[in-house]
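Here the complex is missing a single protein chain, while all its other protein chains stay put.
Which chain is which? They are A and B, in the order written, and residues in each are numbered from 1.
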Amino acid sequence: MSSERELQISPIVQEAVMNNSKTLYNLQSLTASLFGVGAGILGLESYSGFLFYVVCSLLTTMLFYVLRVAPTSLPSGKAAFDASRYFRSQFEFWTGGLMNGLAGFILTWTLFYGLVRA
Amino acid sequence: MAPSLLHPPSQLSPAAALQLSQQAPAVLQNSPSTVSKSPFSALFSASETPELWIKYENLLLSCLRTGDELAAKQCLERLVARFGDGNERIMAFKGLVKEADAQHNGELETVLKEYEQILRDNDTNIPITKRRIALLRSMGRVPDAVSALVQLLDFSPTDAEAWSELADLYLSQGMYPQAIYAMEEVLILAPNAWSVHARLGEILLMAATAPGAAGASYQKYMAEALKRFSRSIELCDDYLRGYYGLKLVTTKLLKESAKLAKQAEEDGLVLPDTNTIERLNELATAKLSEIIRHSTAQDRGWRGYDQGEVAVARELLSEDSSAASRIER
């Protein structure tokens, strides 16, 4: 009850949150496909390919945080790496990209791996 | 903030509206005149976007406001060409242009008759219903407008625009309790709209200072007005109207603090104690002067304020300080 009350006192605008996560989702799925192209051309196989994907998508999220979130969220008193000013769940912000882009990554990875190493 | 064609122009100052309508030739020339319905030519021409039509609508409104009826008619033609005559929104725009064309009351009566004819065929045409209400109001037939609005709200009680229009109509007739009720309905539909909270506070304050209100109801109104203004500030810091209202209410309450009876009510709207009111008053004064200072200096991030509102706030503050110095003397 108390948390519901807090939410009513300082409301969260649903549309804005949706817009934020949609922006992030679009960025992540597009970059994931591009990482797939990169991994395919580099000829990475099995674990190194997935590792490449994890590192790159975390790097994207990190860049997104540094360039878009941090400039306004740090002065407003949030701790570093805290994206709660714009996103509902921390976990989703930092790891959601891994799930969102995986299918696109595998597709382009396979395609370009096949094209280059035919 | 520069006026944009993508936002409805109803709140703009005359200068801004003029600036918008002067863009009309450029917009009309640069956008494609009609978007072809044939899919093959659509493949090769520029794609249409919802923004284009929003632009036309707002341009139409601005042009009508500044008397550029030629451009307005061009906009209307393009809208009709795209959406057809039967579209409810377009029908309302057509009526609007006809209203603007009317030279005297008799022609307005004809337009009104047309609206009624349309509504007889289709009684859920909400844009036309609203146009009819607005026309009734502008012709000075307020009671008719009110009854039409009440009828509209009976079958569509989730229309915030209609509720706030009703509140405004009641307010213009001095029927404060009804206006407050209608404004509360707006709040039910948009519970986080700080401007609506502040507006409700203003209506409550007017109701409190109206000649009829006295004693317990006066205090109740003042208490709720105080709380409404506080809530609007809580939702939007730096909201000028909210602070202005808060300042008004607290100053008034402090002046009369001696004769305010202690009230013990169960419905939760009790005036806070004098100490709290004083602190709220100080807060409002400090914040208002900060807003005035920054806005006059055109500081970054403080530019959106309406100049008229800032001037009024400055007047209020100087009145207040002169009164205070008189007491000290």
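The rule we apply is simple: contacts are C-beta pairs under 8 Å (C-beta built on N, C-alpha and C of every residue); 3 or more make two chains touch, one makes a residue touch a chain.
The rule is simple: contacts and distances are computed from a predicted model.
Hidden from the displayed complex is a chain whose UniProt protein name, among "ER membrane protein complex subunit 3", "Ubiquinol-cytochrome c chaperone domain-containing protein", "Large ribosomal subunit protein uL29m" or "Fanconi anemia group G protein isoform X1", is "ER membrane protein complex subunit 3".
Here one chain is not drawn; of B:Ser230, B:Thr251 or B:Ser295, the residue touching it is B:Ser230. Among A:Asn20, A:Thr60, A:Ser73 or A:Thr108, only A:Thr108 touches the chain that is left out of the view. Where chain A meets the missing chain, the touching residues are 5, 8-9, 22, 25-26, 29-30, 32-33, 39-40, 44-47, 49-50, 101, 103-111, 113-115, 117-118.
Counting over the whole complex, chain B has residues 123-124, 154-158, 181, 184, 187-189, 191, 224, 226-228, 230-231, 233-234, 237, 267-269, 272, 276, 279-280, 283, 286-287, 290 touching the chain that is not drawn.
Here, only the chains that are shown with their structure count from here on.
Taking each chain's centre as the mean of its C-alpha atoms, chain A lies 40 Å from chain B.
The touching residues of chain A, counted against chain B in their complex, run 8-11, 13. If you check the complex, the residues on chain B that touch chain A are 191-192, 234-235.
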